[in-house]
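One protein chain is absent from this view; the other protein chains keep their places.
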Amino acid sequence: MAGSPRRAASRRLQLPLLCLLLQAVTIILFAIFVRYNHETDAARWHWGNHSYANNEFYFRYPSFQDVHAMVFVGFGFLMVFLQRYGFSSVGFTFLLAALALQWSTLVQGFLHSFHGGHIHVGVESMINADFCAASVLISFGAVLGKTGPAQLLLMTLLEVALFGINEFVLLNLLGVRDAGGSMTIHTFGAYFGLFLSRVLYRRQLEKSKHRQGSIYHSDLFAMIGTIFLWIFWPSFNSAPTALGDTQHRTALNTYYSLTASTLSTFALSALISGDGRLDMVHVQNAALAGGVVVGTSGEMMLTPFGALAAGFLAGTVSTLGYKFLTPVLESKLKIQDTCGVHNLHGMPGVLGALLGVLVAGLATHDAYGDGLESVFPLIAEGQRTAKSQAIYQLFGLLVTLVLAIVGGSLGGLLLRLPCLDAPPDSQCFEDQIYWEVPGEYENEAQGPLTVEEPDTRA
Amino acid sequence: MAGSPRRAASRRLQLPLLCLLLQAVTIILFAIFVRYNHETDAARWHWGNHSYANNEFYFRYPSFQDVHAMVFVGFGFLMVFLQRYGFSSVGFTFLLAALALQWSTLVQGFLHSFHGGHIHVGVESMINADFCAASVLISFGAVLGKTGPAQLLLMTLLEVALFGINEFVLLNLLGVRDAGGSMTIHTFGAYFGLFLSRVLYRRQLEKSKHRQGSIYHSDLFAMIGTIFLWIFWPSFNSAPTALGDTQHRTALNTYYSLTASTLSTFALSALISGDGRLDMVHVQNAALAGGVVVGTSGEMMLTPFGALAAGFLAGTVSTLGYKFLTPVLESKLKIQDTCGVHNLHGMPGVLGALLGVLVAGLATHDAYGDGLESVFPLIAEGQRTAKSQAIYQLFGLLVTLVLAIVGGSLGGLLLRLPCLDAPPDSQCFEDQIYWEVPGEYENEAQGPLTVEEPDTRA
Partner (left out) sequence: MAGSPRRAASRRLQLPLLCLLLQAVTIILFAIFVRYNHETDAARWHWGNHSYANNEFYFRYPSFQDVHAMVFVGFGFLMVFLQRYGFSSVGFTFLLAALALQWSTLVQGFLHSFHGGHIHVGVESMINADFCAASVLISFGAVLGKTGPAQLLLMTLLEVALFGINEFVLLNLLGVRDAGGSMTIHTFGAYFGLFLSRVLYRRQLEKSKHRQGSIYHSDLFAMIGTIFLWIFWPSFNSAPTALGDTQHRTALNTYYSLTASTLSTFALSALISGDGRLDMVHVQNAALAGGVVVGTSGEMMLTPFGALAAGFLAGTVSTLGYKFLTPVLESKLKIQDTCGVHNLHGMPGVLGALLGVLVAGLATHDAYGDGLESVFPLIAEGQRTAKSQAIYQLFGLLVTLVLAIVGGSLGGLLLRLPCLDAPPDSQCFEDQIYWEVPGEYENEAQGPLTVEEPDTRA
């Protein structure tokens, strides 16, 4: 199917050896560095005579589970829309996210919670690791179908490290607020993936175009992904916020924003199509933009009205992006964006960051009362004014964009190493390169699952 | 496909303009009226020096998330059973529910929590809005495949308003108990939809009969909906009850009731078929009747035995309904009930209301102790006896039926407005009118996805 026997042998061993190597390294690093934190350690928790009811677990674990479902079910199935790439979409999501969870526990641990030579873990580190995995999967969406699993594992390694650094710069050094990750997760993941895809540009991708669309049932599978992302997004944005009113408010804002992006997506999708018919691509993706756009401002006093307006705008921009921008990105800028992550995560992420600038800049002691400490501790402590916080927020966006663009470009160069096995242009979006695909019955009746080129049948 | 160019243009614009108009209106109304409540507002929450652990969020949000999953995943996929209507089933569920959440926040807010000129929102309003959306989706099930999205948006507008009024009359004016909504959600939604379907009766629906069945994979997709409804129903019925033992007991009762309706559904389905084989329609639907039937009495001291008996009865009645009543409804009463909502929500809802009458009438101070206040506050305060409460419960059912029947009939008249675009009789249960349906590959090999009438091929 692809080249010489030697190359085949290399392909055969690249993925397993890389998996084993990476797993061996993280096991050793875990043995040296990772310890239970005071909420998960038997001796330390009981030492303080804590009531079990105060354990962080009870305040964050339900949200964590929703986030976990979004990462594995949501992202995994959302990408199953491709007719012949379902195994890879859901399977590689599984693999990359599993690695990202381990690896980002280490990276984020070294940067955020390294005390006394140890990384301390609990439900908060679980949420943060899942957030990092989400960012990796966003980038995966940009290069979906055009990269092999070994390439993707290396991408994950690099991206997790840069994600951790960017997050550290924003949250710890700059004091930027970004609970739901409009910047750290969505903007970073999208532009990292887009520039990586730019470097991996395939002039001959046309050869695989017949596989790049969906079929009826693959679109229904993708809707499983969409709906699980949509319903759990309120938990995503609120999972890491301050407890109490802040977590509650964030969930509420996200809930409203998503309803509005859904309505605007349906409206725009029907409006811009030639014949008034809806496009499943828009519904599967743009309807989710309302979750992205309140990633930064969701914990703030955005107001329910603000949440609706933001969601409406995000759904509109995202749908228009799928229709008008994605083709231009490919033809003019040579960025091939399989899932349209620029429309779902890129633009709504930047919009969300800017909305965060605005809402932070408008923060007043009156509006937040004693809750100001939970949302803007630096303003509450008098170290910053609302306006300077807004400027820091804007600067955070710039840092994110720069790191994502530089990192994605470097990642692209790394993935172009000739030793790494990429699918040939004529075999993109095709499961059979990586998976034993079943189904003589299917092959007989249905074209989609055969690997052979159309001409081989003539 | 459908009529003159003018009509095509009208169809093209109806849906998007209606979406934009409705969204603009709710954004404005939200700006004027909707505010954070004291659990979601930064200043007000911290003003009282509350501990974050007491925030309502931690007691209701996990239940809310389950309810949210039921509305979007459960109802959405349950209706995917139709072979050519999967995009519409899950897509319009998405659209209608998104609108219903916003709109019922306003309607329920005006009626239930309008203080000082404002509606105050938090996790309880989120649960209530999702409940209203569920009722709309029940009605959607009755007219599934026979109505266009613009019609359905208008139906949603009307039904949300009437739902709110009915709920207000029952819960606030009559002091009726109906936590899980046997009356307010299921009975109301079912009869509203059935009478709406009656007014929209299509004599020529036969022309689309070949599309009204399921195919193998569409039945599996539908089982995703069924199972998510089934597992989360305990959370549905218990989401809005009093905290503590009441919420706990409601979940437990619902859990038992559902196991019994599952067993009786399998038994009856095999018993009434000619050859002992099971019918997926029964399993997908009637097995859920156990959740509906304890919607009113689930919070009461129903006893685990009572829950099992109720579930058993509901599964039996519902399965028999699919077999014997649905055909009669269509042939004699001209009610075309696509999903059989009369069997899953109508009859079990009425049964549930009557069970509530019975269990309320048997309430004693001995059985409830100081917990009587949580379940029957008016009895606990001496304003009512158990028997008078039972009579009010019965009266609540009558009010619900009247409002649903009148409202559904009015809704049917509204939806028959000639300007509203309905699918022609020969194009019911067909996605391609409203969606760009993919798949040359599928079309080549599989009949189901082509729009053309069989005769066009001759």
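Quick notes on this one:
By written order: A and B. Residues from 1 in each chain.
Definition applied: contacts are C-beta pairs under 8 Å (C-beta built on N, C-alpha and C of every residue); 3 or more make two chains touch, one makes a residue touch a chain.
As the structure is a computational prediction, the values presented were derived from the model and not from experiment.
Set against the missing chain, the residues B:Y52, B:Y255 or B:F429 yield one that touches it, B:Y255. The chain that is not drawn here is touched, among residues A:L101, A:L258 or A:L397, by A:L101.
Mapped onto chain A, the footprint of the missing chain covers residues 8, 11-13, 15-17, 19-20, 22-23, 26-27, 30-31, 34-36, 39-47, 50-53, 55-58, 61-62, 65, 68-69, 72-73, 76-77, 80, 86-87, 90-91, 94-95, 98-99, 101-102, 105, 121-123, 126, 149, 217, 221, 224, 432-439, 441-442, 444-446, 449.
Against the chain not shown here, chain B presents residues 53-54, 58-59, 62, 66, 83, 213-217, 219-220, 223-224, 227-228, 230-232, 234-235, 242-249, 251-252, 255-256, 258-260, 262-264, 266-268, 270-271, 273, 275-280, 283, 287, 301, 303-305, 308-309, 312, 366-372, 374-375, 445-448.
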